[in-house]
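Every protein chain but one is kept in place in this view of the complex.
Let's look at chain A:
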Amino acid sequence: MANLKEIRNRIGSVKSTRKITSAMSRIAAARLRRAQTAMENAREYGTRMAGIVGEILRELEDPGALHPLLRPSDDPDNTAVGFIVVTADRGLCGGFNSAVNRQVEREIKALREEGREAHVVTVGRKGRGYLKTYKQAALSHHHAPTKSDEVIDVAKQVAVEAISLFSGTWKAEGEGQGAEGEGGEDEAPKLRVAEVRLVFNYFKNVITQEVHSDKLLPVPVPEPVDLDGDGVPDPARAAVVHAIRAFEPDSKQLLDHLLPVALETAIQQALYNSSAAEVAARRTAMDSATDNATELIGELTLQYNRERQAAITSELMEIIGGAEALKG
C-alpha cells in the first residue's frame, strides 16, 4: 500500500513540475518573438556599421601604424588575454550557459598551459559563477541586459573596459579600493592584455545557438573581399575614399572615433544575439522538459494502475480464500 501512495505523490510532484516548465516555455515563446525582432533590427545596423569599418580599414595604408588599437602589443612580457564572456543571468535554458563557459574554460586552460594569464569581464551571472569555481575571478561584472536601452549602455561600458584593458590603463577596482582606503596608496598593478576576445552565443536560428569566440582587440583588419559577392565594388567605396581624404593628414582622428564605435557595435551585436539565443534555448529546453514530464506521468500512471490492480486482486484472493476455508 505504501508503494501506491509513493507513486501518487510522485505523480503529483511531476505534474507540478510540468506546470512550471510549460509556463516557462510559453513565456519564452512570447519573449522570443520580441527578442528576435530586436536582434533583427539591430542586425541591419550592425552589418552596415561593420561594412563601413571594414572598408575604411581596408582602404587605409598600413592601419597598424596609425592607431594603437589596431596594433598588436609590442611588449614581449605582455602575453595576457582578456575575455568578455556573455552568458545569461538565469539558468534553466539547456546548454546555453555551459556551452559558453566550456569554451572559455578550454581557452583559459590552453593559455595557462602556455604560462599566459587570462583576465575576464563577465556579462551575465552564470558566467561569473562558473569562472569563480574555476579560480578565475571576473575583473568586472555586468547584468545581462534584456531591454534595448540596457544593451546599448552595457555595450558602451564593456567597450570602454575592453579598451582600457588593452591599452593598459585598467585599474583593479575591487581590491584596489581597500588598499586606497587604508594607506591612500595607488599601488594596484595596472593590468594589460595583448588581446581581447569576445565569447558569446550566436543566434543561428530558433533551435540552434553557436558559441562564437571572436577577436575584438587589436581590431582585425578584414580581408579585401567583396561583401555582396557580385563582383561589383561596394557602393560605399567612393564615400570611403572621400572620408579618408577629408581626414587627411589626420586619419588617426577618424580612427579615434571609428574604432570605439566599431567595438561597441560588435559587443552590442553579441548582446542582442545572446539575449535572443537565451530565450530560444530556454524555450527549447522547457519544451522538452514538459514533454519528458508528460511521458513520465504516463509511465507512472500505468505503474500506479498496475499496482492498484495487484492490490485489489490480492485482496480478492484473500476474501475468496477465507470464504473457501469457512465452507470447508
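Observations on the model:
Here is the rule we go by: a contact is a pair of C-beta atoms (placed from the backbone, for glycine too) under 8 Å apart; a residue touches a chain by one contact, two chains touch by 3 or more; residues count from 1.
Basically, contacts and distances are computed from a predicted model.
The unshown chain of the complex is recorded in UniProt as "ATP synthase epsilon chain", chosen from "ABC transporter permease subunit", "ATP synthase epsilon chain", "Menaquinol:cytochrome c reductase cytochrome b subunit" or "2-oxoglutarate ferredoxin oxidoreductase subunit alpha". Within the set A:3, A:205 or A:253, the residue that contacts the chain not displayed is A:253. Residue-wise, the contact with the chain that is not shown comes from A:151, picked out of A:60, A:138 or A:151. Taking the complete complex into account, A:170 is the one of A:83, A:96 or A:170 that touches the chain left out. The residue touching the chain not shown here, chosen from A:42, A:100 or A:198, is A:42.
Looking at A:52, A:70, A:104 or A:297, the residue that reaches the missing chain in the full complex is A:52. If you put the missing chain back, the residues of chain A touching it would be 37-38, 40-42, 44-46, 48-49, 52, 56, 148-149, 151-152, 156-157, 160-161, 163-164, 167, 169-171, 235-236, 238-240, 242-243, 246-247, 253-254, 257-258, 260-261, 264-265, 268, 272.
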